[in-house]
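Following: one structure in structure tokens, then a few remarks.
All protein chains but one are shown in place.
We just call them A, B and C in the order they show up, numbering each chain from 1.
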Amino acid sequence: MNKQVLNATEAVKDIPDGATIMFGGFGLCGIPENCIAALVKQGTKGLTCISNNAGVDDFGIGLMLQQKQVKKMISSYVGENAEFERQLLSGELEVELIPQGTLATRCMAAGYGMPAIYTPAGVGTEVAAGKEVRNFDGKDYLMEYAFDADFAIVKAWKGDTDGNLVYKATARNFNPLMAMAGKITIAEVEELVPAGTLDPDMIHTPGIYIHRIFQGEKYEKRIEQRTVQKKA
Amino acid sequence: MNKQVLNATEAVKDIPDGATIMFGGFGLCGIPENCIAALVKQGTKGLTCISNNAGVDDFGIGLMLQQKQVKKMISSYVGENAEFERQLLSGELEVELIPQGTLATRCMAAGYGMPAIYTPAGVGTEVAAGKEVRNFDGKDYLMEYAFDADFAIVKAWKGDTDGNLVYKATARNFNPLMAMAGKITIAEVEELVPAGTLDPDMIHTPGIYIHRIFQGEKYEKRIEQRTVQKKA
Amino acid sequence: MALTKEQIAQRIAKELRDGYYVNLGIGIPTLVANYIPAGINVVLQSENGLLGMGPFPEEGQEDPDLINAGKQTITTVPGSVFFDSALSFGMIRAGKVDLTVLGAMEVSDQGDIANWKIPGKMVKGMGGAMDLVASAKNIIVAMMHSNPKGESKLLPACTLPLTGVRCVKKIVSDLAVLDVTPEGFKLLERAPGVTVEEIKAKTAGKLIIEGEIPEMVFN
Partner (left out) sequence: MALTKEQIAQRIAKELRDGYYVNLGIGIPTLVANYIPAGINVVLQSENGLLGMGPFPEEGQEDPDLINAGKQTITTVPGSVFFDSALSFGMIRAGKVDLTVLGAMEVSDQGDIANWKIPGKMVKGMGGAMDLVASAKNIIVAMMHSNPKGESKLLPACTLPLTGVRCVKKIVSDLAVLDVTPEGFKLLERAPGVTVEEIKAKTAGKLIIEGEIPEMVFN
């Protein structure tokens, strides 16, 4: 089942203004750099972005914020960049903050065909406002709905032409969850191999969830917090 | 975090009469042969077994049925053996049949700390009797509770001393789900390696879910339906 | 002439489209894999945890760790993936499997299906059938039009305990191809040599016959 497309430009070309898009990654780790660049170039506007973070001023989703392409961010932690803050305070940008585990699980729920899940995260806080609270075995939980996203854009380490994906280290994060959750899922990979090359026991995302895949180029993989120790 | 125990006898020795135990495997594929043998030898009785199937007369959970150790089976498909049928018809054995996907997802829910999940499986059938039906976006779903099992016993291909597990082919089936769902989880593996040997990107069950692990022996791996084609 | 089981499978195979992910149930549905049309690329899902199921292994190549949902030894094709049972039914529930083919004891003209339990007989269980029928976007039933006593299995309402409600989209029986519509069974094709009258006589549920009903064509 060949899912290969030429490049990022081709992969995102039908994403319309106003679409809801999930972006994999945690901070700048494991983000779909090529597709973000293609969306910036394409100039698609009015986007609702579901992404744990919103990038930094000059990288990641921050690049789309600079171009005012984003109408709304649904995230757990944002504001690592000045332009984000400016747009938020000026009312140009809408932000919905939700707990990180809830964000992840609402993606998973979509991929598993489960319309809603229960989580204790946010019970008794402003996150619970307007949500159904239900007690199971003496503990309160919030009912949270599965996400409904038009597109999911993820980044994997390796992928095959059938769309099977393998992630590396903590660049996995939200990528496999969002890969399952898009009506259309686009995967960019550092290395694209022919179907049959990857070990079928060691695939993180089965290709059935992937609609388009291409080998990205020139990955910058910027480090947000470079912390090191002196050589022993 | 060393979880290694000596063998199956040691791994199951504190399982008391009347315990609820999950057993990994689909049919006879990927079942914890060593632990089942140890439980038969130990003679633990009055067990509630959560397992997709109930083995055959002389293998798998069938061996425990022969010894009348099982009070109740919670399964999706049973009755591949005569003793099972006899006990069921005589009222010695209680059976609760639930859809296979529901069985799997109720295990997963336990491992993910989700008290309940929604699935459309069984809506409008006798499986729905007494269950809450809820409509999401025009489709009905049943609310199903997470399992609450005292023990889970699973079989993996490889494991390390920290309890990290890797499964092979379709022997994966329910094993990783049940591994997450036991209050105490016991893993038997074909090959036990030191922690640090397995690729951290390629582990199916993180060791945090595993309490005891040992290298099993003399795996018979019986085939239930041997289907072949003539050599080309 | 009523179709053989192989011919039912062969007719169902014509419903396959390039790029389909397909789940084939036990029995006649399994045979569909033998008739996948040339140029049509489909991936077979086995709900015990495999995408990319291949044919039975050659003698001596059986792997006890590699079976299908019917517990038969199988092989894989390039691009295959293994996963756990929750993800397997997750992708089914999420509508990622394009077509499910399964057998039935009874189907109602509303699309209800009964295929897991006969009261009074030993009940083996529903396995994954309830999940599949409740979740699949497109369900084709492969079945005999009548039971061994000659009674119709296409009914106004199922008499056996249900597996799922209003889910069957199409039936390929030994006598006919029928769509399940809001108005009832709509006759699309006849088995070669089988008359509309015979199908009428053997269909207890509401049957819609519009215009000329063509015979099935086998290549």
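Here is the rule we use: contacts are C-beta pairs under 8 Å (C-beta built on N, C-alpha and C of every residue); 3 or more make two chains touch, one makes a residue touch a chain.
Not measured: the values here are computed from a predicted model.
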_List the neighbours, among the chains on screen, of the chain that has been left out._
A, B
*asked:* Which candidate, A:23, A:174 or A:209, sits in contact with the chain we can't see?
replied: A:174
_Across the whole complex, list the residues on subunit B that are touched by the chain not included here._
1, 110-114, 160-162, 164, 180, 194-196, 200-201, 203, 206-209
*asked:* Applying the definition given at the start, please give the residues of subunit A touching the unseen chain.
replied: 26-30, 52, 75-80, 85, 88-89, 97, 99-105, 107-108, 119-127, 157, 167-177, 204, 221-232
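Note that in this section only the chains that are shown with their structure count from here on.
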*Report the pair of chains linked by the most C-beta pairs in contact.*
B-C
*For subunit A and subunit C, let me know how many angstrom lie between their CA-based centres, rounded off.*
37
*asked:* As a quick test, compute the distance in whole Å between the mean CA positions of subunit B and subunit C.
replied: 29
*Once you find the CA centre of subunit A and the CA centre of subunit B, what distance in Å lies between them?*
33
_Could you pull out the residues of subunit B that touch at least 2 other chains?_
105, 119, 167-169, 172
_Residues of subunit C that contact two or more other chains, please._
82-83, 86, 90, 92-93, 135
